[in-house]
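The structure appears below as structure tokens.
Only one protein chain is missing; all other protein chains are in place.
Chain IDs A and B follow the sequence of writing; residue 1 opens each chain.
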Amino acid sequence: MSRIVRTAADILYPTILIFGLYVVAHGHLTPGGGFQGGAVIATGGALVIVAYSYAEVREWLSKNVLMGQEVIGLVGFIGVALLALAFGQVFFFNYLNASGSLFGIPVPYGINAGELNTGGFVPLMNFSVGCEVWGGLTLVILYMLSGLEKEGC
Amino acid sequence: MLWNLPFITVVVLTFIGIVTVLLKKNLIKILLGINILESAVNLFLVSLGYREGGVAPIFTLAPSQLMVLPTPQALTLTSIVIGVATSALVLSFAMVLYKKYGTVDIDKIRRLQG
Partner (left out) sequence: MKKMLVLLVSLLVLSAFLGVVATTLTFGYPKMTDMDDYFLRFGQEQTGTNNQCTSVTFDFRGFDTLGESTVLFCAVIGVALIFRKMQAGEEHEDE
């Protein structure tokens, strides 16, 4: 692609990344969450892949790293849910809610301004699902582009 | 009957989706018909949970306390992700079929023996 498109993709990709991570991290206060933020970040990745041609991108965007990121996302999701068994409760119980440790400030009923330190284990699960969706959608684009290249389509 | 307009739109979209899947010959057009069917079902789920004069079910600086139902929105999120997974797999199959047969016409793919 031309120089203008490549420069615009260079400037826009960190902005898209920060916006996507903001949507993932504040999933328990504003509209958003894991799936929505992961799709936003994967769209930024697609912009970079389209601006630089696939022959240049395949040297510095490796598939093994993205596959590892997706696996860490899913295993983290199951691990956070399984840790509830170590606290003596059932599977998937919210053990960090109103407990005073990491994300544990209690929230009373009613309209309030929203505080980041609340939410139990929901922010942790938002991060895990965001990692999984980011890795998965970018990997689908890379595999489809690599299936087109050599045998001639 | 006009106040039920979202539900009538769902029936029209379902009709278009089913006719596209049954009557078209190109594989990519059949995939688009499947996507239209998924959109109709998602619209049906979301419009079942609307309350008259309600706002989004979020308590951060909400304008009022009359809120729409949050459960159909959670189910629609799952349905959209499953639609993405289905479309990705069908597109990969279409690419491999085009590489082997040279066409995406479903009548010709049935007749040739690769």
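Heads up, the rule we're going with is that a contact is a pair of C-beta atoms (placed from the backbone, for glycine too) under 8 Å apart; a residue touches a chain by one contact, two chains touch by 3 or more.
Only a predicted model underlies this, so the values are computations on that prediction, with no experimental measurement involved.
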| item | value |
| --- | --- |
| Contact set of the excluded chain (shown chains only) | A, B |
| Chain B residues that touch the omitted chain in the full complex | 1, 3-8, 10-11, 14-15, 18-19, 22-23, 47-52, 57-60, 67, 69-71, 73-75, 77-78, 81-82, 84-86, 88-89, 92-93, 96 |
| Hidden partner interface residues of chain A, rising order | 27-34, 67, 70, 73-74, 77-78, 81, 92, 94, 97-98, 103-110, 112, 114, 118-120, 122, 125-126, 129, 132-133, 136, 139-140, 143-144, 146-147 |
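The definition used in the following text is that only the chains that are shown with their structure count from here on.
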| item | value |
| --- | --- |
| Whole-Å separation of chain centres (CA-atom averages), chain A against chain B | 24 |
| Chain A residues touching chain B - in the complex, by the definition given at the top | 29-31, 35, 110-114, 140, 144, 147-148, 151, 153 |
| In the complex with chain A, residue positions of chain B that touch it | 56, 58-62, 65, 77, 81, 88, 91-92, 95-96, 98-99 |
